[in-house]
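The excerpt is restricted to a subset of chains, each kept in its original location.
Naming follows writing order (A and B), and every chain is counted from residue 1.
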Amino acid sequence: MDSDIVMVDDKGKRVDGREANDLRPMKIEAGVLPNADGSAYLEIGKNKVLAAVYGPRECHPRHLQDPTKAIVQCKYNMQSYSVSDRKRPGPDRRSAEISKIISEALESVILTELFPRASIDVYIEIMQANAGTRCAGLTAASVALADAGMPMRDLVPSVAVGKADGKLLLDLNKEEDNFGEADLPLAIIPKTDEVVLLQMDGHMTKEEFDSAMKTGVAACHEIYEMQKDALRRRYSVGEEEEVEE
Amino acid sequence: MSRSVVSEIRRNHINELLRKGARMDGRGPLELRDISVETGVIDTAEGSARVRYGDTEVMAGVKMAIGTPFPDTPDKGVLTTSMELIPMAHPDFESGPPGGDAIELARVVDRGIRESGMVDVEKLCISAGEEVWMCFLDIYALNYDGNLFDAAALALVSALKTAMAPASNFDKGEDFPLPISCLPVTVTVAKIENTLIVDPTFDEDMVSSARLTVTTDENGDIRAMQKGKSGSFTVDEISEIVDLAREKGEEIRKIIG
């Protein structure tokens, strides 16, 4: 909000050298944890995120069971040292809300009706946070689900579009977010471009919003390619291993 | 809200009606229920409002006190929003700590107020870094028949709009109206099969696949959004919903003046 702070310079470069519609550097690795049925590690900019999947397995507590389908229970957790001011360990209201909307987004692609009464448990741990953790967590979680062999309609790439200095900027980093005027996290099903997660905070005109949606959907497709790459690498490793035996 | 299941018969009935453009309570898909707003209903609150959207009924109260600001915003007053889904309001609501639904509701309503900048929190600073006004915004659902998002937001906006800071009680000069800079209004649209409907009832909410809540201001700008449930929207549907939220928001804004 402070007009002295410049988020985009004369040449259209952002504080970290990106253009307006550039994603931060991103890295995804599938199958990183031995115990989980599926897992993924993701870095985007300075975010470091682990996702793990257990299930389908018996649903506890039992009164949550749905006789017609599996329920998807995501727990998003920020580790205490992941932010500059230490976060008290344990759940809080923010993580409860994020867990809920990520659960809903994942439920939209999992073929839950194949597993009546079961629970599909998704754990997202934010080890280092730098704006955009809910999107990073969801992107990682859908890779972990695929790694677990979960029957799914598609993966779910996710990213936020922000507004700072009056300009729409893709995938805000922490510094941009702190001085930003709006943030719009979204997630899509790439095969159909359906939107399965959408939030907005701040101030946008209708025109800005429509433009931000377009940018976000396009970026989700970029991320989708990286998700598929990670799974391909994981799969080929699996192949090699099998060959080795 | 998890225990309720709408019977297959009712679900089919809702769907069939909607295919003909009709709803169980006689409304068209894009019609709001009757909305009533009473303010100043609680003497012990600095501001209060009782809002009804059809059978959905919500109370909001604003209490103010003097406290110390957060270290990173030393010159700003503090807003704290809570929302209680008390078991009086619906057979599915249970006593105990707020669950995921209540937390989401409170956070979405809170963001609608906070991110819109409705309350000019800088004017709630008494002495930077030392004394600021704390505003406790508490919402209780009294009867739940769907669309608590919009009813709760409207109750809170109405309570804030009519609140008087009790400065004289704290020897801080004369009482003054809360500094209000805009009137954000929240509109929720649900999707049933491929039809969009505004202001869903409880049964409609149960049957719907997805929900989008949009808060807009007097200029028709967007101040907050929240998509809910495990269904999806197309990008076009979302654009259409935003336009609906601006239009219906204007309609509702007239009620609260």
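Methods note: a residue touches a chain if its C-beta (ideal position, glycine included) is under 8 Å from a C-beta of that chain, and two chains touch if they have at least 3 such contacts.
For clarity, every value in this text was computed on a predicted model and none was experimentally measured.
Composition notes for this entry: the full complex, per chain label, is A x3, B x3.
The definition used in the following text is that only the chains that are shown with their structure count from here on.
In this assembly, the C-alpha centroid of subunit A lies 27 Å from the C-alpha centroid of subunit B.
By the touch criterion given at the top, residues 64, 93-94, 96-97, 99-101, 104-105, 107-108, 184, 189, 192-206, 209-210, 213-214, 217 of subunit A touch subunit B in their complex. Those residues of subunit B lying in contact with subunit A across their complex are 2, 100, 103-104, 106-107, 111, 115-117, 212, 220-235, 238-239, 242-243, 246.
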